[in-house]
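Every protein chain except one is present and positioned as in the full complex.
Per-chain numbering from 1; labels A and B assigned in written order.
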Amino acid sequence: MDIKSLEDRFEAKIAAGESIEPKDWMPEKYRKTHIRQISQHAHSEIVGMLPEGNWITRAPSLRRKVALLAKVQDEAGHGLYLYSAAETLGITRDEMTEQLLSGKAKYSSIFNYPTLTWADIGAIGWLVDGAAIINQVMLTRTSFGPYARAMVRICKEESFHQRQGYEIMLTLCNGTPEQKAMAQDALNRWWWPSLMMFGPRDAESPHTEQSMKWKIKRKTNDDLRQQFVDITKPQADILGISIPDENLKWNEASGHYDFGAIDWDEFWQVVNGNGQCNKDRISAKQKAWDEGAWVRAAAVAHAEKKANKKQKLSA
Amino acid sequence: MDQSRYEYLLLLGDNSMILGHRLSELCGHGPSLETDIALTNISLDLFGQVRSYFQYAAELKGDAATEDSIAFTRFDRDYRNAILVEQPNEDFAHVIVRQFLFDSFHLPLLEQLVNSRDETIAAIAAKSIKESRYHLRFSSEWVKRLGDGTEESHQRTQAALDHLYPYLHEVYNESPIEKEMKKAGIGADLATVEAISRNTIEDVLTESTLMLPKIEPRMVRGKQGIHSEHMGFILSDLQYMQRAYPNMQW
Partner (left out) sequence: MNKKEWPLWEVFVRSKNGLEHRHFGSLHAADADMAIENARDVYTRRSEGVSIWVVQSSDITASNPEESGELFEPAKDKVYRHPTFYELPDELKHM
């Protein structure tokens, strides 16, 4: 079959809502787009462990500590599921890791902001996981089978993450004035970066059109961002803290909240490596990778020795 | 209050807590995602045990004590853990050897505690024993992999063993509280625990091509509250929130 008819058949499958599986024929660009997007998603999980991991040893109670540990551990699991999904497309995890470390691959820029107080752990769970869930629920219906299946598992497991964060915020907001101020300060710092998580405006998003056509994405960045604002504003009201945006107002006509302009210059600065923690995050991953090299090699060497012994015994 | 029983619970809980703390420092920094997840599971098991011990200890103590006031608001002298579990995550070999030495002791300890005359302690031990059995399996497998892996891994693991093994002796050494609890039928008989632990270590080291260090036991008294210099830093992390913002709910 020639390329043209393969492509037609592929497009027809997508249009009919069928899943694409790893061994199916797919356009090279579809494969590459997926490797880029899934590995970027995986890297975000892995790098995302660092800002939260920063507070594990300082969690204020045993209950909070085990919840946070389990949450950060889940993120390792989710990175693992996603790397596995990408591996079905013919790239190895080591290759993806190297792309992350060299800066060739990106990850969600929100994780380049520092976690300064315990309230940041609440704000991340509430806002960052909240934003991630909106994106991820959409992705459970994405066209590439392994990606969609990974997302189903991830969404199921992540259902406690946002509740964990919101509960922290609620406790702070019902606590002492000092605690409430801590919560407000965290909201002030995490609100705008959370809105940026949905990516550039549709008009400036280079991949959106193709991604929509291939049903990789099923909603645009701006639609998802609006959905997030609409859901989150009432949650802030319950907490009794205010979103740092004086233009945030209910719009009766549109049935949505209007909100102020995002500082896209900041967004691009952080994406391009100039955020406060970009360098720290990558150095931490580089260090773990380098220091783990001898461990990974030892396990391989031991497995080979074991296999040889077994072979000799059966010979 | 039953002071001795309370102190015995601290002794059991503090070992799990400080080791769990050390493992939790590694979350996100392990040599592979899979090992990261595995070590965090062990840490979570240990903190689960801590909560059980301290909830019971808080009950005994009364006076509005909670698992958290016990975990986070004591001074360093009042922590009863062995110095072995305070040792830092120097490299993955240290992490694994520290874990293995502790597990070799912890499992037979729990095997005795399931028969404790104190029903709460017996119940906690019964739950923890399955966790500990898996920990020992995990750490033994890794000691073998690292010991009989590459030349570098062998050297690093032997070095970790040389550093950590001399601290092990302390856990076998009966403190006055442990003696009292043994006599009361509540605590474990450490001589029996030691014999089993030493056997496990010998078996695993042989298979790992590692040598048992011929080094005299270090004179340490963590169980009496004289800790290593690391402990102050562990506590300044662990207690930070409770100390900086006392008497608040989190």
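Going forward, a contact is a pair of C-beta atoms (placed from the backbone, for glycine too) under 8 Å apart; a residue touches a chain by one contact, two chains touch by 3 or more.
All figures in this text were calculated on a predicted structure; none of them were measured in a lab.
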| item | value |
| --- | --- |
| Touching residue (missing chain; options A:E21, A:E204 or A:D263) | A:E21 |
| Listed residues B:F138, B:Y167 or B:W250, member touching the removed chain | B:F138 |
| Residue of B:N15, B:Q49 or B:T150 in touch with the missing chain, whole complex considered | B:T150 |
| Missing-partner contacts on subunit A, residue numbers | 21, 23-25, 73-74, 77, 80-81, 84, 87, 92-94, 150, 153, 157, 293-294, 296-297, 299-303, 306-307 |
| Residues from subunit B at the interface with the omitted partner, ascending | 32-34, 37-38, 41, 134, 137-138, 141, 145, 150, 152 |
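Quick note on the criterion: only the chains that are shown with their structure count from here on.
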| item | value |
| --- | --- |
| Subunit A-subunit B separation of Cα centroids, rounded to whole Å | 35 |
| Contacting residues of subunit A [partner subunit B, same complex] | 46, 49-50, 53, 56-66, 69-70, 72-73, 76-77, 79-80, 83, 118, 168, 171-172, 175-176, 178-179, 284, 287-288, 291-299, 301-302, 305 |
| In the complex, subunit B residues that touch subunit A | 21, 24-25, 27-37, 40-41, 43-44, 47-48, 50-51, 54, 67-68, 71-72, 91-92, 144-146, 148-150, 152-153, 156, 237-238, 240-242, 245, 248-250 |
